[in-house]
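The complex appears here minus one protein chain, its other protein chains still in place.
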Amino acid sequence: MIAKLQYQLKSQKVIVISSFILLGLFMITLFAPWLAPNDPIAVNLAHKLQQPSWDYPLGTDHLGRCTFSRILYGARISLGFAMLIFISALSIGLIIGIIAGYKGGWVDQLLMRVGDGLMAIPSLLLVIGFVGIWGAGLKQVILGLILVQWVYYARVIRGMVLSLKEQNYITAAKISGSSTWTIMKKHIIPNVIPSLAVMGTLEMGWAIMNLSSMSFLGLGVQPPTPEWGAMILEGKSYIRTNPALMLYPGLMIMIVVVTFNLLGEALAERYGVKSR
Amino acid sequence: MSLLQVKQVNLSFHSKRFFKGKDQPKVLKDISFDIQEGTCLGLIGTSGAGKSTLGRVILGIQRPDQGQVLFQGHDIYKADKHTRQKIRRDLQVVFQDSYSSVNPRMTAESIISEPLENYEKLTIEEQRRNVIELLERVGLSEKDLKKYPHQFSGGQLQRINIARAIALKPRLIVLDESVSSLDMVTQSLILQLLSDLKDDYGLAYLFITHDIKAAFSISDQIGMLEKGELLELYDSKDEFFASKHPVVKRLRDSVLSEHPRFRMIRTWENRV
Partner (left out) sequence: MESKERFILHVRDLHVEVRTKEGSFKLVEDINFGIKKGEILGLVGESGSGKTVTSMSILQLHDRKNIQVTGSITLHDRELNGLKNTEMRKIRGKDIAFIMQNPMNAFTPVFTIGHQFIETIQAHTSLNKKDARELAVDVMESVNLPEPEKLLKLYPFQLSGGMLQRVMIAMAACLKPSVIIADEPTTALDLHSQLLVLRLLEKIRLEHGTSILLISHDLGVISEMADHVIVMKHGKIVETANVLELFDNPQHEYTKKLLRTRPTLYSEKQPYTYTL
């Protein structure tokens, strides 16, 4: 009895702790303006490359900007927009996956071929393409990442819908007089959501990594906007003298991605859903 | 007018691959029969005889290549959407596998409420009372409202499937091997339930099975299905017993004894 509880609690513990961490990060994102001691983009060359102090809790970067404040505001972009990418890709993927899976036939074929095409293009290339057209910027990166990511969700969901469709209870529902919409609402979507939740947490890590990487490559966020990936890029030049400039944003990315992954896997274990 | 009229139904399965002139095997050949209100036709056949396919054709979910299925006078494959929806409520089903017939994430209440929600505009109160009545009618209770499928045994789950099937007070229920997956004791209990419901509500059944004893316990008429053909149709059990048709004879002879004194495989002289 105790052993069983302990077993359950372990994944439960992970879920609880990760959720707390993520909640904390979410709070940071929300309350950054109030939490940050300084203006993240205020340049103050006189104070450049300083060590941590009361005024600057984590020191300053090469332009005298407060690292701590930049981290806080950076969270808004790294986390916030990553979430946007994730939710958009998920929603598009969900809708298309369900339609393709349930309807089948030419609709399915068409949607899947389009998806195949998009998937064949590496995300980096697509973003570079957009950058080529519209110049570097956050919008281009976000768009590129969404366009590539939705296909993955659509495929997974389509697969689930395909096998769900054959279940006897779907036939039974039809015989009970349920319309296609009712069936989707009552049977398909509820059976798809739990897997989605798990997939989602794992994918968030992906979204953040990609967003930061693009910014690191200079394709996304442009200075002076603070963003973790961009901050690593900027700190790159000072790696020998002030490694902290790269360390803090890098550490933040790592914490977030690992937390999401742990959460995702703990959820998968707890609720018996396959995590990849 | 008969409740259900099946006329010259033919069906073969079409393979997607290109068959160079090869004839596709017919799953159903010229099937015709009627079912009257309040009566039960027991359709007996071996596995692969096309029984379940016929069930699906009658339920309106598998279109035949030729022939008609007339329910309450309407050709169900030619009817418009409105008529089809109307017919739906009088034509229900109970499948063989009780577990796959229900959504594992829904409570017993939601499962049974689904048909009610599709057709009736009841308040939550009224609907719940309805569902409780149905649960009690099939031998379960109010306690089972909020339970999930995995908390029920196969037999209990089948009762829930039956409750769902009778929720709209249909005229005909297709029982597709509905008791075949249950153990003997549960089988007889469920058959008893189905028989009672038939008497109480004047239900008609199409009872599809390979088990002659199960068919006999509930049917008024008996039909023999073999390799997609309806060999014989008997208006009473006595006729079935009297038949000289070889397939029927073979089936009759396959019924195991009910008392060792009448055993046929091991006769007492053979004892080692």
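A and B are the chain letters, set down in written order, and residue numbers restart from 1 in every chain.
Going forward, a residue touches a chain if its C-beta (ideal position, glycine included) is under 8 Å from a C-beta of that chain, and two chains touch if they have at least 3 such contacts.
The model shown is predicted, which means the values in this text are computed figures rather than measured ones.
The omitted chain makes contact with just one of the residues B:R105, B:R128, B:K213 or B:K227: B:K213. Taking the complete complex into account, residues 46-48, 183-185, 187-189, 191, 210-214, 216-217, 241, 250-251, 253-267, 270-272 of chain B touch the chain not shown.
The criterion applied here is as follows: only the chains that are shown with their structure count from here on.
Interface residues of chain B, counted against chain A in their complex, comprise 59, 61, 85, 88-89, 91-93, 95, 97, 100-103, 105-106, 110, 114-115, 118-119, 161, 164, 167-168. Put simply, chain A touches chain B in their complex at residues 167-169, 171-179, 182, 186-187, 190-191.
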